[in-house]
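Only one protein chain is missing; all other protein chains are in place.
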Amino acid sequence: MIFYILRRLVSVAVTFIVVSLIIFFMMHAIPGGPFDANDMPVSAAVREKLMANLGLDQPLWVQYTRYMWGVLHFDFGVPYQSPGETVTQLLSRAWVPSLVLGGLGVLIGAPLGILLGMAAALNRNTWIDYLASTLATLGLTIPVFVTSMLLILVFAVWLNWLPASGWGKPERWILPITAYALIPLATYARYTRSAMLDTLNRPFVTVLRAKGLSERRIVFQHVLRNSAIPLVTVFLPMFIGTATGSIFVEAMFRVPGLGAYFVSSIEGRDYPLEMALMLMITFMYCIAYLLSDIVYALINPRIRVGGTP
Amino acid sequence: MTVELAPVAPPAHRQRNPLWFAWQRFIGNKAAIVAGGILLLLILMAIFAPLITPANPDAQSFLAEALAFPSAQHWFGVDNLGRDFYTRVVYGARVSLTIGFTAALFSVLIGIPLGALAGYFGGKTDWFIMRVIELFSVVPPLLAAMLLGALTRGGYFTILLIAALFGWVQVCLLVRAQVKALREKEFVRAAQALGASPWYIIRRHLIPNSISSIIVGFVLAIPLAMMLEASLSFLGIGVPPPTPTWGQMINEGIDFMFFYWHLAVFPTAALAITVLATTLFGDGLRDALDPTLKGR
Partner (left out) sequence: MPLVEIQDLKVSFSQYGGEIHAVRGISFSVNEGESLGIVGESGSGKSVSCSALLRLLPATAKVSAKSITLDGVDVLKANKEDLARLRGRSAAMIFQDPMTAFDPVFTIGHQIAETIQSHRKVSKREALAEAEQLLLRVEIKNAKDILTYYPHQLSGGMLQRAMIAMALSCRPKVLIADEPTTALDVTIQAQILQLIKKVQAEFGMALIMITHDLGVIAETVDRVLVMYNGEVMEQGPVQQIFDAPQHAYTRTLLASLQTTFEPSRGDGSAAPALELRGLAKAYRIKRRSGFFTSYGDFHAVRPVDITLPRNSIVGLVGESGSGKTTTGMMAMRLTEPSSGQILVDGVDITSLTPDQLKSHRRSMQIVFQDSYSALDPMMTLTQIIAEPLHIHGIGTTREQTEKALGWLERVGLPRSFGNRYAHELSGGQRQRVAIARALILGPKVLVADEPTSALDVTVKAQIIGLLKELQAEMGLSILFISHDLSTVKSLTDSVVVMYRGRVVEQAPTSAIFADPQHPYTRALLDAIPASNPRDKRERTFLAAADLEAQTPRYTVIQTGLAPNATPQLVTIAPNHRVEAIVTT
């Protein structure tokens, strides 16, 4: 087991380094920088000094190793767009709204999604199944800025019940949280439903029925436990997936969170901030995959116990 | 010795072709039929856009009526620059659909050979392709696309490339799984025993038998590409104006939505309906062609 975790750790670390390399070189390979003549009209001497200050005149691989060394010490450099603070300071300020809204969204959406998926699988081809499938398809296919737009139009513009945007008062949170919650709700409902249906079709369920177990026991003990095994592997990464949605939700609801900074960092070619955000999300994905692999191994006796003792 | 049984007429269903069952499953799925119909309608609209719209999409011919609400002359109203909004939404379908279909085509072109290679040869080839896919799985496609889009300043072809770059993974995984299952089949073994080359087996047996997963992969890659394009255009790094795209229109619509709701509603609805119809159609195809893949 320990060996398994170590091996996964190494493979995750390699993936992470490769991704960081690709992102780093890609960002630098394309012509144009933050101090291009047309973006920032300063004299050549000043530009050179600025470049030297920020280390942009060094060869790429030197810049990369220097940067990654800093990353290990939580030093992501200074964002070009607000030179008064470090990237780390900026991020630690910006993640609060994102985490509150996104976290609450997932905490509300995920359990609802799981319950809905279960209800759909157990009542196949009834209205609840169709409702779950429809909701899942809607939530998975329609971009989050479209659902946000619809929410604003209905509840803020037409009904005028809730404020459309901003940050600060809790009633301003309701719409963005709803927009966030729809994604995990849809995904979790869909995966839970298909995992439960898969399990219900396996032969051992017939055996359990033939033994005279009550349907409730079959579902809540056997089917649920077996369905949970494949689900574990998709749940954590999906959690991180919500982070992607934050860009649009925050743009739509004018929330000053991570997503908003991501957009502005891309528009302003703010390398340090861009790198930091991409690395952070990649890192979270890696950790999520690692954790879900470990949990999978722990709850699956085939891996935990191994073959014939 | 010969053993002949009293002839019992075999039930009619035995003689049916698998495609017949697929078709029956498909027409039993009303959502997919409706979605397919809508998709067809949208495609026709996009093709015949000049014939069914009253004006040029870029012409600011109605400046005097700028921001007018929907009316008999202007079904979807007029936008802030005096352009007929119905025309712009219809032309937006052209962008969305061409990007969707072309990107899906590219995804399939990259995904099929890689998936077939990984599935058929296994071992090191498979290991390498799977590691590449693992890289894609830890980088959220939308963020990476945004980064790429921003770095290259967007544009039609960039968006196509980005969409294909992130679309092939799914097709590749589908084809790989299918080929992996097929290569264990005994008809492949039999062809090997006959001395057939790997290329012959892939061409004559594996690709024809994977055709349903390829079709499904193709159709399901379309909405993903359309969503990507809309998202990038929404952020202003997709297809540049004045080409009408729905993502752009939605972005502009936000600024006007409190007073001129039509600028936000119509592109939003158009995008939602198109993506939903394509996905439902693709889901229906998948369930019909390969019932074992259902709900994945």
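Which chain is which? They are A and B, in the order written, and residues in each are numbered from 1.
Definition applied: contacts are C-beta pairs under 8 Å (C-beta built on N, C-alpha and C of every residue); 3 or more make two chains touch, one makes a residue touch a chain.
The model shown is predicted, which means the values in this text are computed figures rather than measured ones.
Peer 1: Using the touch definition from the top, which of A:Thr65, A:Ser92 or A:Thr206 touches the missing chain?
Peer 2: Within the whole complex, the residue contacting the unshown chain is A:Thr206.
Peer 1: Consider the whole complex, including the chain that is not shown, and state which of B:Leu109, B:Met130 or B:Ala190 touches that chain.
Peer 2: Checking each option in B:Leu109, B:Met130 or B:Ala190, the one touching the absent chain turns out to be B:Ala190.
Peer 1: Extract the touching residues of subunit A with respect to the undisplayed chain.
Peer 2: 2-3, 6, 202-204, 206-215, 217, 222, 225-226, 229, 299-302, 305, 307-309
Peer 1: In the full complex, which residues of subunit B touch the absent chain?
Peer 2: Touching the missing chain: residues 1-3, 5-6, 8, 10-15, 17-18, 21, 24, 28, 185-187, 189-197, 200, 205, 208-209, 211.
The rule is short, and it goes like this: only the chains that are shown with their structure count from here on.
Peer 1: What whole-number Å value describes the gap between the mean CA coordinates of subunit A and subunit B?
Peer 2: Between these chains, centre-to-centre, one finds 23 Å.
Peer 1: Would you pull the subunit B residues touching subunit A in the complex into a rising list?
Peer 2: It is residues 131, 134-135, 137-140, 142-144, 146-148, 150-152, 223, 227, 230-231, 234-237, 250, 253-254, 257-258, 261, 264-265, 268, 271-272, 275-276, 279-280, 283, 294-296 of subunit B that touch subunit A.
Peer 1: Subunit B touches which residues of subunit A in the complex?
Peer 2: Those in contact with subunit B are residues 15-16, 18-19, 22-23, 26-27, 30, 137-138, 140-143, 145-146, 149-150, 152-153, 157, 164, 190, 193-194, 197, 237, 240-241, 243-244, 247-248, 251-252, 262-263, 266-267, 269, 274, 277-278, 281-282, 285-286, 289.
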